[in-house]
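Omission of a single protein chain aside, the complex is shown with its protein chains in their original locations.
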Amino acid sequence: MGTVMDLRKEGFHMKKIFALLLSMAMILAVLPLTSLAQEKYIIGVAFQNVTSDTEIQKDYYTNELAPALGMEFIFSEAIKDTETLVTFIENCYAKGAVGIINYYTAGRGRGAEAADQYEMFFITQASKLDDATLDLEYNLGNCGASVDGMARAYTAAMESVLADGENHSVLMCTTAAVGQVAASHYYSTQAMLETMQNKYNLTYSKSIDEIINTDSPGEVDTGNPNIKIFLVPGTDNDKTLATISTPLQSGDYDIFVAVSGYANYTSAIAEVERAKNMDIKVVATASIEKQTLTGFTTLDPLGNPILNAVILNPLNVANAFCAAAIYNALNGGAEALKDADGNAAQLFVNPWPCPDAETYANIAKLDTEHDTYVINADDLQRLMVTSNPDANHDSYAEYLMELADIDAIIARKIK
Amino acid sequence: MYKNFGATVALNNVSFTLNRGVVCGLIGENGSGKSTVSSIAAGMQPPTKGSMKFKGEPWAPPSMLYAEKHGIGMIVQEAGTIPNITVAENIFLGHEAMFKQGPIINRAKMMAATRELLEGLGITNIQADQPVRELDMQQRKVVEIAKCMYWKPEILIVDETSTALSQDGREFLYSIMAAQRDNNRSVIFISHDLDEMMEQCDELTVLRDGVIIGTVQKADYEPSLIRRMMIGREIQGNYYRDDFDGYSDEVVLKADCITTMEDLLCFDLELHKGEILGIGGLSQCGMHTVGRALFGLEKLVDGKVTLKDGTKINNTRTAIKNRMGYVSKNRDTESLGLSASIMENIASTGYDINRWHGPGPLISNRKEKDYVDEQVKELSIKCASKYHNVNTLSGGNKQKVVFGKWIAPDSEILILDCPTRGVDVGVKAAMYQLMYRMKKAGKSILLISEELQELIGMSDRVLIMKDGEVRLEMMRTEGLTEQKLIEYMI
Partner (left out) sequence: MTDVAIREPSSLRNKLLSVWENRWTTRLMPFVILLLIAFAFSLATGGRFLASRNLTIILNQALVVATVATGGTFIFATGNVNLAMGATTVLCETVSAMAFLAILDAGGSVELGLVVMFVISVTLAVFIMGFSAILSTKLNVRVLYVTIVMMTLLAAIQQALLGGSTLTIPSKITRMLANNNVHYIIFGVFFAFAVVIFHFTKIGRTLRFIGTNEICAHQTGKFKKDYLLLAFVIGGLGMGLGAMVAIIRSGSVSITTLSSLNMDTMLAIVLGGMSVFGGSKSFVYAGVIGAVTVTALQNGMVMVGVDSNLIQGVRGLLFLLLVAAAQKRPHGLPAPEG
């Protein structure tokens, strides 16, 4: 009816006006009334994954590093691709950030460029530098896991689980090993494949490099039908969980290895152990957190601990060095952090091998409060140019070597 | 009573009385306010100012459901049923609580009540549990009528419903209206068909521009007087043609033994230059299919449609390229983009004409504007702006837009299917005059219509169809009457 149309039209116009007014009220309502004057350095932290240890890291950033360095940290959601990283960097710039600590290794090149464009200092937690961005003024380089250290640690861990002389088959999550996106992942995987090869005299049909760089999951041709190796690449935890399901449930694999975290997979592993009445040994990278202790102390259905060996990633050590590096750059020390040619440089953090629950019990006391942080506000002074004018790349590397000795750290920190 | 819609005044101090046992016709051009009066009475909307009394008591219905339940029911012009539910569910839409037993609706009871209602009204070809989407347009309208009659309304309002019905449907509606009168109840009947109104109504109230001009009793009916009251002026010239000019021998369009999937079997037709060829019959006789087939809208199983140069017409693109035009009987769904502007609708046939430079790809906005302006002016399309949507126009003006669309590219052959349906008398007169002018200019028109008077009044030659065949062909002569044609239709 024409008349009904007019009625509706009139009502519709009123709704339009109302909606527009409400929109403007909403926009104005979210505007805070606080001053915009910058009191602290604002630093963006771009996490690659958000897992159980992320909260521990956030606490460390907020409670220990921030007051000591006069910083305020903005944390991202999980960064899954370069586009998201670039957007996060841009949003940080919008908020007045002056530095970025980046965890998304695949995006370190493009991220460095974006940060450089907005004159923000940029440092990545990775083990391999991006050659194309070494010369960028604001790129400070990397502070990541020592590839040699990780390789040694994984070799030791594998040797310990293979020590019984029996045949074992291994399911490996290689995460970002393909293409050395994360160099530590690549070298850790290489170390384990070499260990298996040496232990069982395996003859791989392809080179280890080719095996690691296969970007789809699959079984490795080991030349020995009694020894199976299944590799699963990929940084998406959910997809990896779905992929490992079939080989895991076959019951053929009694060792599970992850070059990064393992927490996502414990339920699936426990289920198979129960169903097949078998013990699956777990070797993985972990952090100092409650879950790791639980992994060592909780028993699986066959009475064995869930975790057998971990390579502890001293995350907060890397976090402290990254934040301090940016602090120094902001206080005139940027060049000191670079290499002799003035390019972005690499710093290596050594992992702490932890073969059993007893060892972990001691380590677990670290990083819980100010006095037990491996690098607390007092230790930070050594890294800050404002209190230690000699702080530079070499002194950082030296300090990191000292921190490889976990026993010394425990002796110092745990009274 | 007053009623405003924003800037627009729909009713201006209208006072109206309806007596018991009377069938009152409300008549006026589009925009006169007749539907507004009835919709206010039926509870569709409140007046801006003024009051109503129903059976001596104040009457201000908050909704149509309320009005329906308390004595005033309305059958609307547009589709008033919901296709994907049953006939029974449609009839009792909004009143399902009547059949509630606890939290559950007793569907069996609803079905039984529907069957009783349909039987009582003499409706035998519709089942209570049938989904409405299975019914054709006419049957759906019958369901609406039944829905209204369930409540035994004291006042039944029929708003331009008859135009959508065929002869059978209209007879059914008239019988309902007569029964209302016989039961000392009343009817408000709104239609554009003056002849129908004069036949069915006891009195006619004429509105114009939101004001009541006057009421004429049956004894005083006089068509030209009523038309004058509606329009406010004399209609210049005759309503229909009064000439016997004839047409050329040249055949411009030929249907050669065409057979379609349904309706037509080896159908032949020739249209001549300067001819208005009328085709009439009952709704399902196949005449609408003829129009579609000639324009390339129907797939031909056999036979061909050709122009004078032998070009075969097998799709609309070819037809239009050869300067043919088609006005569908389903104006709103097929001939117009309702949510587009008048400008866009008329310009839609000019994309190849209004180019910037010759056959270049760009369209000239200025040329397009001129293309449309010419039609708005020539056809006196009443609109605030050519950029307003077509759905803001009255039925008559919408039809003018459709005409304008096909006249603008200077179509040589026009197929008009029920072109004056739902159009008020002033616009009808203008259209007839336009058709005549086109004929005189050498254009050819195929006029398909369910109104015999129109066919007799306008055609050079009339074909009457039944069951897909031509049963009668009559030339334009002075003594041609409806009676001579009807027996060949039925």
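Here are some notes:
A and B are the chain letters, set down in written order, and residue numbers restart from 1 in every chain.
To be clear about the criterion, contacts are C-beta pairs under 8 Å (C-beta built on N, C-alpha and C of every residue); 3 or more make two chains touch, one makes a residue touch a chain.
Here the structure is a predicted model, which means the values were calculated and not measured.
When the omitted chain is restored, the residue from A:77, A:137 or A:210 that touches it is A:77. Screening B:147, B:398, B:439 or B:476 against the full complex identifies B:398 as the residue touching the chain left out.
Interface note for the absent chain: among B:267, B:326 or B:403, the touching residue is B:326. Note that of A:110, A:128 or A:393, the residue touching the chain absent from this view is A:110.
Summarising the interface, subunit A meets the missing chain with residues 1-3, 5-6, 8, 12-13, 15-17, 19-20, 22-24, 26-28, 30-32, 34, 36, 77, 80-83, 86-87, 90-91, 93-95, 106-107, 109-110, 112-113, 118, 130, 132-133, 178-179, 181, 215-217, 233-236, 239-240. Although one chain is not displayed, its contacts with subunit B can still be listed: residues 5-10, 30-36, 209-210, 295, 297, 315-317, 319-321, 326, 328, 333-341, 344, 347-349, 351-352, 361-363, 365, 382-384, 387-389, 391-395, 398, 405.
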